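What you see is the complex with one protein chain gone and the rest in place.
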Amino acid sequence: MLFFSYFKELVGKEVTVELKNDLAIRGTLHSVDQYLNIKLENTRVVDQDKYPHMLSVRNCFIRGSVVRYVLLPQDGVDIDILHDATRREARGG
Amino acid sequence: MASAGPGLESLVDQIISVITNDGRNIVGTLRGFDQATNIILDESHERVYSTRYVLINCDLLPGLLSNALIGSLVQNSAISNKFLSWCLKVCCQHEGVQQLVLGLYIIRGDNISVVGEVDEELDARLDLSNLRAHPLKPVIH
């Protein structure tokens, strides 16, 4: 649940989601669910010339299972809070 | 578990563009979906982004090719390779995007990478005959 909660805190922020097929999509985080499926708004593919497949898409749903990375804003969440939440989760929270 | 997660409710009866794990792009109207992201698409078609070329200038080709052959005899192969690809550019044109009619389609969630909401206005403005793309890599889990 840790990362589900973390991403919920991040709603409204700009992120770049890099997929396992090397496609990278940048957009505003709209929502997330327990599978870490992600919905982005105002999306653009980072390398549009190479991958023009989503030129007419502004909002999209990304299946959690195909995510490799999410590049996060640095002012996301307090790091100490992250550490505490992680320790709590490790204890079987 | 009830949550305001990123369900696909808001996209029902809208035109969506799906990218599958094997790198295909399918466009159609979303009629239904479930928890596992299995989806029902109506009036769907696949957009096949070609990397192939079609011949448009047949009469120029023999002359150019014989020049390329002579070139490969007198010059090193790297230069003649470049010349050959230039010949191809002169005589051929990119095929553009082919639209393959699929109709009513059910796509299993496990094979879905991205579901995009198609902005019909933007989509109408695309010149599909002049659009080329690198092939999308398959998703490897």
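For reference, chains read A and B in written order, and residue numbers begin at 1 within each chain.
Everything below uses one rule, namely that contacts are C-beta pairs under 8 Å (C-beta built on N, C-alpha and C of every residue); 3 or more make two chains touch, one makes a residue touch a chain.
The working rule: contacts and distances are computed from a predicted model.
UniProt records the chain missing from this view under the protein name "Sm domain-containing protein", selected from "Guided entry of tail-anchored proteins factor 1", "Sm domain-containing protein", "Glycosyltransferases" or "Proteasome subunit beta". Interface residues of chain A with the unshown chain, by the touch rule above, are 2-3, 6, 20, 36, 64-65, 67-74, 76, 79, 82-83, 85-87, 89-90. Listed by residue number, the positions of chain B touching the unshown chain are 77-78, 81, 140-141.
Criterion: only the chains that are shown with their structure count from here on.
Contact residues on chain A toward chain B in their complex (touch as defined above): 19-23, 25, 30-34, 37-39, 43, 50-63, 65-66. On the side of chain B, the complex with chain A involves touching residues 1, 3-8, 11, 17, 19, 21, 23, 25, 37, 47, 49, 109-110, 112-120, 122-123, 125-126, 131-134, 136-141.
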